[in-house]
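Not every chain is included here, but those present sit where they belong.
The chains carry the letters A and B, assigned in the order they are written, with residues numbered from 1 in each.
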Amino acid sequence: MTRADGRADDELRPITITRNWLDHPAGSVLIDFGGTRVLCAASASEGVPRWRKGSGLGWVTAEYAMLPASTNTRSDRESVKGRIGGRTHEISRLIGRSLRAVIDYKKLGENTIVIDCDVLQADGGTRTAAITGAYVALADACAHLGVPEALTGSVAAVSVGIIDGVPRLDLPYEEDVRAETDMNVVMTGAGAFVEVQGTAEGQAFDRAELDALLTLAEKGCADLTAKQQAALGS
Amino acid sequence: MTRADGRADDELRPITITRNWLDHPAGSVLIDFGGTRVLCAASASEGVPRWRKGSGLGWVTAEYAMLPASTNTRSDRESVKGRIGGRTHEISRLIGRSLRAVIDYKKLGENTIVIDCDVLQADGGTRTAAITGAYVALADACAHLGVPEALTGSVAAVSVGIIDGVPRLDLPYEEDVRAETDMNVVMTGAGAFVEVQGTAEGQAFDRAELDALLTLAEKGCADLTAKQQAALGS
């Protein structure tokens, strides 16, 4: 009962974080969670949306999207369909909330940071890779704006799930589709929870399973936090 | 430190469930969670979407929407804006997943049930009221189709949150906006989890807080299950 890629049940896939992959944005990161590859770009600009003007507070938002050829079978382009799907909306909102959890708007000042997370290749866990990479890009953007203190902590995310009755960490696509229960957990570097989203794909899960998954996620997020710190050189 | 409406911290608001509020759909329920009022209509039709034809399996889906005047200040109509917002999409998908968790597609046969949850008045917890009412409408629709056995259990949902450090059940709007942490929990009548969605609104929450909220939600969902059963006369 081992995993197809030989990993232990509580082990992450190989993670690589490449900073400054683009020339233009204030921060940019290419992040790989195994076969999942996401380009995270943090664009900084002076000023805030109209509803926030004059408040002295900054703003951080995020947009998530998948390239058509990122998936096994090509998917239609949302710009061509003329509307963004429910899943895209949902993940964009999740990423934005997660990043805002570690931002001090006052210290950011009236600046806006937009984080674009574009999935270049998808193999499960695209939203957790996006959040984990986006944090690094955000850190670079804050430094670029001269306000590194606007960050109150770090944030990382991982997926966990129960496959054939066994809780596992960081699911690739092949495990994701077979999971009975699927959970995405976003945590701060300090070990507190920002988001917990668990879904029974097959049958409903009990409290003990829920507890096991949360413990596994705590382990995974701690590992990812270490990798983020290493990438940021601290 | 009591609640504005005098409730205990682990007490639901007054819940009323009125079946058959409409003449046309196979099942229809007007549900009140205190000041929140949602009209849940389950329309049944023969046949399934194209991608499911010939499988012998049925389909259940849901759409959530808020009437413009349901909120404190009138909100714009999404049909007029020409696109559905991220929040609407997200909640529609949540309701659909929650209901599908208690459906046996094979026993449903090649029939489709669409559940419309229209919020007539909003005072916090509209998605949990929608799920709780939608289950009752779904049960009536299954009975109407002659396949009550397509239901493998019941499902109910409740919101919980931490306000001023105290975990509370079933938040009205006024508490919802003040909550540090907000969680929506969907459970089966048998006490298993279908969805757990927790969000740190202010600061990240620790494992002990998460555990307290889950325990409170278990209590609330059990109370709602009893009210559903009473409404269904069983």
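Note that in this section a residue touches a chain if its C-beta (ideal position, glycine included) is under 8 Å from a C-beta of that chain, and two chains touch if they have at least 3 such contacts.
Everything quoted here is computed from the prediction, not taken from an experiment.
Asker: Quick one: how many copies does the complete complex have, if 2 are shown in place?
Answerer: Across the complete structure, the repeated chain appears 6 times.
Rule of thumb we're sticking to: only the chains that are shown with their structure count from here on.
Asker: Would you kindly tell me how far, in whole Å, the mean C-alpha position of chain B lies from that of chain A?
Answerer: 27
Asker: Can you list the residues on chain B that touch chain A in the complex?
Answerer: Residue list for chain B touching chain A: 83, 85-87, 89-90, 92-93, 97, 101, 183, 187-188, 190-200, 203-207, 210, 214, 218.
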